[in-house]
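Quick one: structure below, then a few questions.
Removed from the display is one protein chain of the complex; every other protein chain stays in position.
Order of writing sets the chain letters: A, B and C. Residues in each chain are counted from 1.
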Amino acid sequence: FLAGHSPASGDNPDRQWLPSMDTPEGFAAHREWEHILADARLSVVSWPSELGGRDASLLQWVIFEEEYFAAGAPLRVSQNGIFLLAPTLFAHGTPEQLARLMPPMARADEIWAQAWSEPEAGSDLAGIRSRALRTDGGWLLSGQKTWSTRATYADRGFGLFRSDQEADRHRGLTYFLFDLRADGVTVRGIPQLDGEPGFAEIFLDNVFVPDADVLGGVGDGWRVAMSTTSNERGLSLRSPGRYLASARRLVQLWHDAGDPSDTALGDRVADAWIGARAYQLHTFGTVTRLADGGELGAESSIGKLFWSQLDVSLHETALDLLGPRGELAGNWMDGYLFSLSGPIYAGTNEIQRNVVAERLLGLPRGER
Amino acid sequence: FLAGHSPASGDNPDRQWLPSMDTPEGFAAHREWEHILADARLSVVSWPSELGGRDASLLQWVIFEEEYFAAGAPLRVSQNGIFLLAPTLFAHGTPEQLARLMPPMARADEIWAQAWSEPEAGSDLAGIRSRALRTDGGWLLSGQKTWSTRATYADRGFGLFRSDQEADRHRGLTYFLFDLRADGVTVRGIPQLDGEPGFAEIFLDNVFVPDADVLGGVGDGWRVAMSTTSNERGLSLRSPGRYLASARRLVQLWHDAGDPSDTALGDRVADAWIGARAYQLHTFGTVTRLADGGELGAESSIGKLFWSQLDVSLHETALDLLGPRGELAGNWMDGYLFSLSGPIYAGTNEIQRNVVAERLLGLPRGER
Amino acid sequence: MRFAPSPEQRDFAGSLRDLLAASDVPAVGRAWARGDFGPGRKLWTRLAEAGVTALGVPEALGGVGASPVDLVIGFEELGRAAVPGPYVESVAVLPALLAGTPSQSRLAALASGEALATVALAPHTPFALDAGAADDVFVVDGSTLRAATVSRELASVDRARRLAVLTPGTVIAEGVDAVRAFELGALATAAQILGAGEALLDKARTYARQRVQFGRPIGSFQAVKHQLADAMVGLELARPLLYGAALALVDSTATLSRDVSAAKVACTDAAYRASRASLQVHGAIGYTAEYDLALWLTKVRALVSAWGTQPVHRARVLAALQ
Partner (left out) sequence: MRFAPSPEQRDFAGSLRDLLAASDVPAVGRAWARGDFGPGRKLWTRLAEAGVTALGVPEALGGVGASPVDLVIGFEELGRAAVPGPYVESVAVLPALLAGTPSQSRLAALASGEALATVALAPHTPFALDAGAADDVFVVDGSTLRAATVSRELASVDRARRLAVLTPGTVIAEGVDAVRAFELGALATAAQILGAGEALLDKARTYARQRVQFGRPIGSFQAVKHQLADAMVGLELARPLLYGAALALVDSTATLSRDVSAAKVACTDAAYRASRASLQVHGAIGYTAEYDLALWLTKVRALVSAWGTQPVHRARVLAALQ
């Protein structure tokens, strides 16, 4: 199915590639593609069938993802909803919330944007200042969120707001779901390195949210969000197929454009493939462990550190292979620019290294 | 002169190489070589002529050093005295001390060992516990020093002792010069990776030191020592010729043993030479600045970070060039093992990076 | 021997830095990227008045008789400010190509800043930078310099750079010194990328002192300190190679290609590492096009492969060491 329908065939990534999902046309084209996926019930294979999935096991899902990327299919424009919000909803949502929110998410009828960071709270979520005030039948949200991925085009947002103004830091935060087109919401795109507004700022001015759109308990947002943050890091689990597909394209580029006598570049091509393969097998191990009832936990930081660095070096190798053409705009350059965000987003790599050192190696927290 | 007399000719480093100065025979052979150097008045060219030097300018001295290493001449067994203690003596010593101590140092009749670290005070000199108690006409030193380079074979030692037991941390320290063969001194070698006791522990038990062997003021040791520490880092200034000589030997190895089609290794050979050349030119710049009346200061940390990493990667490249013979003992392996101490001694590279960040980039000290 | 800039050279660098700091170069670069070359031409004229465009031209042909060290100083400042335009081509490469040929009178207009020109020099520089903004477009074909027309334009990651595929036209000069011209292009590019890397370190340092996370400036975290310290070490050790190569150019020593390539390799590596550290320290804000950082980040990435890739220059060093 994928080989026939995928908008970009793996054999020739330059042909039929969808425009960047950070552009208006690209976003629409990606939404269209996800409608097709959903019609084939392939958009959320690991979900329960009554919500649009196929009850796939984790392993089946990893294999599906591999096929998906091997066929040259594009990144998912729904990813913030499917990979960040959905696990939290499954863990903390009410049956009513699941029934109401999941099917349109599965069909990309509602595309979600995360509203995590604030100007004064980047890596440090506990510094959040946006507030929620109690009102009749719900809450009024006010404040500013930033670095919200594709919020310019998305339909709904999710994030933390301070519902108890007296409480300190982690306490007094509540997890809200809100409509990006509601009264009082202003979204302003932030152009990225590639010139497209892949990120946005969201300004909220007394935006009404009904009680039904509180996720988890009032004041319990930190705990709920931490499970999401761990999922955001768990994005790792999304992508082994993706890096292997990139590595295979790199090997192809090496054959097409590389100088076979240049072992320096050849070694880097080999390392890129070895890294992608390592990440795939590592993910198999993680999935086996999860299937046995294990938890992902801090080990997801290991995966995140690895894939984010692999993605950068793989694309650097591609640009270097292109020789004097290395500076030109194109798919490899787009992939390179995108890869640079890897070590920054979903918890900077500096924070991930702290997590690995403290929670897996048992080094003392103390000062940093 | 050097080309004719040097115990190891640059063309064939395997021939006539002196045994390691960390062995008893090697130490004696190096001392012998330095007698020859001193006879030619080449052992301390930058010192005043009345103390055994030639009044050479810094630049003349750098050029001398370059010739010295280019001729394949060995590292100096007197280096701790000449490069660490001597600058401090010139800055803080009395005329009597200079006249008494410098000439035998220049002739390698007295070889000095530094006594900096203690078991509980490695990078953190302020944690020193060894103590000096006032006695008639001098002081009694007690305590334990460690990581003292070649103290097993050396004649005299220098280091900090706590002369005021009440004072805290940096205060109450005094800089002493002492005889390693005095009553109460026990020296125990610590074998290194290569099996030779290149380091030693020094145990002092009420060792008498006359007032004449206090360097600088009583209680002023920290300030005096900091100038030495900065000189220890300034060891940098010793060696541009040394790395260029190593890089040239590496290029030769590449020609002799390397696979010319392996550009990966070729690139690393090129990088090693580029690094050695960069360090040479950087040192020319530093020398010019010092000649103009500038201070070395925190910039010596930049040099230390660079040469210590260059030395490791240069030797790693050599071992990798040797292919399956890379694990064998030999000159390159000795050089490699020695290079590993570079990022550790004379202020670990972690501390040097703090110095660069705080003192040159102006980043806040605060916590680490 | 002295190995340090003279007081005059320091003054020259300082005056350029002041001029550029007062010129809102980021706005000039954004306009240039949009194809609006007006502000860039104006800045070109001001830099010409400061002597930049005449740096590579002999005094007899309208230049100022500057030394290659001055040229390097100028390009380091152009890179530090991320100035857009075909400076490497007009100021460093074309003077080397045209001087001594019957067409050398063209250099007067380049030296005075009246004319902008650009050039392609295959194999390492197959495209001409900013041909759309240039008055004259050339292509080197062996030892022949020809006029050229643009057959196609390619976009660079640096939006202020457009690369033109050329169609060769009439002969301008025969027997040009393409080898020396390439050395000058590589040297000027090395200086430019080093300057850009220094700016990226400087921006990261400033940001790290101001930005507060977890209750303290991020610059107080060791992870940030050490990334920036390593970036500084790389830049500080690359600069002497640049000046060493300029001196080799003065004397046209036999080691010229070795010294130029060593400088290009080290400046490129150092600037690229500084750019990665700077982006990482800035975090998401560094990734946005609105924030000026992106102008420097993309310029560094573009210059990595300009006027000879790293493998090309490493191979030249190795060949010279044989």
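Methods note: contacts are C-beta pairs under 8 Å (C-beta built on N, C-alpha and C of every residue); 3 or more make two chains touch, one makes a residue touch a chain.
The structure displayed is predicted, hence computed values, not measured ones.
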Touch with the omitted chain, as defined above, among A:T94, A:T288 or A:N331: A:T288
Among A:F83, A:F178 or A:W273, which one is in touch with the chain left out? A:W273
Which of B:G137, B:G323 or B:G362 contacts the chain that the document leaves out: B:G323
Touching the unshown chain, chain C contributes residues 221-223, 226
So that we can see where the missing chain sits, which residues of chain B does it touch? 117, 120, 122-124, 127, 146-147, 190-195, 199, 262, 264-265, 319-320, 322-329, 333, 336-337, 340-341, 343-345, 348-350, 353, 368
On chain A, where is the contact patch with the chain that was removed from view? 59, 251, 254-255, 263, 266-267, 269-271, 273-275, 277-279, 281-282, 284-285, 287-289, 292, 302, 305-306, 350, 352-354, 356-358, 360-368
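To be clear about the criterion, only the chains that are shown with their structure count from here on.
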Chain centres from averaged Cα atoms put chain B and chain C apart, in whole Å, by 40
Would you give the residues of chain A that are in contact with at least 2 other chains, written as numbers and ranges? 262, 264-265, 368
Touching two or more other chains, which residues of chain C qualify? 222, 224, 311
